[in-house]
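A single protein chain has been removed from this complex, and every other one stays in its place.
Presenting subunit A:
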Amino acid sequence: MTTELPRDIKLASSEKQIDQSSSNWLPPGLALQKVDEKIMTLNVGPQHPGSGHMRLIIQIDGDYIVACDPDPGYVHRGEEKMAEYRNYITNIPHLERPVIHDSCNILYPYVLGVEELLGIEVPERAKYLRVIGAEINRCIYIMYWLAIYGIFLGHSTMFMWPTGDRELLIDLMEKMTGARVTHSHFVPGGVRNDLPANFEDVCLRQVNYFEKRIKEYAAVFYDNPILISRTKDTGVLSRQDAIRLGTTGSVLRASGVDFDVRKKEPYDVYDEFDFESIVMKEGDSYARSKVPWLDMMESCRIIKQALEKIPKSGSVRVKLKPNPKGKGFDTVYKRVESGRGSLGCYIVSDAKPEPYRLKLSVPSFRNLIALPYLLKGEKLGNMPAVYWSLNYWPVEADR
């Protein structure tokens, strides 16, 4: 088994080691050397809308990209450091900030981890409510991402439609939790609120309509010959490389690896639902853009099953002691499948009300490593198509 990937990107960094502390240390970007008269270095971002909240340093030879050096960190907020100074309950509102439109899923591993540390068993009804919340949030996230993907491909209908249809689900979450985007809904021991009266009927109606609606996207977007010609066979990530680079989520599943945490390591009640993990073999931008869309249909199936199976009454939250502490020095690593992929949370507890260390292993950060490999050899015009197909959210990667 060879380990070296074919990565002959002409960065100074790949040829010699760079010492950060010495005076010859250069910040990212400046480490790119001028390798040829014909090659030009281009900064895309951090203000460029096509790059999100990050900078891509790209070297082009004519119209072709020869090297890319991603430079994230422009929205680094120190979530992990902040978490060491706040107790387990007050950590909840700020931990969801990296992905506000997927806030249930980013809290999910944290909440599961804290429950394992405290040894709490969650009421059955709360588990179903969490699944409903997480799946609706997954759809909200994917619709947001789809809108951005559409507009960067110059397809403004695909910006308007998901943005509008997303409101259906945002209204549902508002009914369920009281907040439109930052719900702070999941807490150790269950969920914060029970459902309002006749939520089930409204939810079923909205989700049915939503499902019908997203199927229409095929005609305008996914079967559109312009989209297909721009994204087919661009930025191909082979199965082998997807595994070696440790990518996750839609990037991994678009490259033919069947890995969905909901299937492989079911948490809460995910083992009770009938759904499929979407896998495509092509590994190109088109497959990566299609997998999340198909994921949403599976999410709708899960929501409808959960609405049927949910216990009709019962508690939704275990009462915790004030300032819960762990039982001693303990570590826990929990992961869930978020809208972008496997999202892990590693908590080190030393029996104090605050975590000793909290690490979020976020899918965007894990997928970022694939970008230099995918962009090499592409045309500059295809950069947004490849970059946004990674299902990448810069704020989450920076934490």
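Descriptive notes on the structure:
Definition applied: a residue touches a chain if its C-beta (ideal position, glycine included) is under 8 Å from a C-beta of that chain, and two chains touch if they have at least 3 such contacts; residues count from 1.
In this text, contacts and distances are computed from a predicted model.
One chain of the assembly is not displayed; among "PAP2 superfamily protein", "Peptide/nickel transport system substrate-binding protein", "NADH-quinone oxidoreductase subunit C" or "Acetolactate synthase", its UniProt protein name is "NADH-quinone oxidoreductase subunit C". Within the whole complex, the absent chain has one touching residue among A:244, A:301 or A:379, and that is A:244. Note that of A:215, A:232 or A:264, the residue touching the chain absent from this view is A:264. The chain not displayed touches subunit A at residues 1, 3, 5, 11, 13-14, 17-22, 25-28, 31, 72-73, 76, 78, 80-82, 85, 243-246, 248, 252, 257, 259, 264-265, 331, 333, 335, 342, 344, 346, 348, 356-357, 359, 361, 365-366, 368-369, 398.
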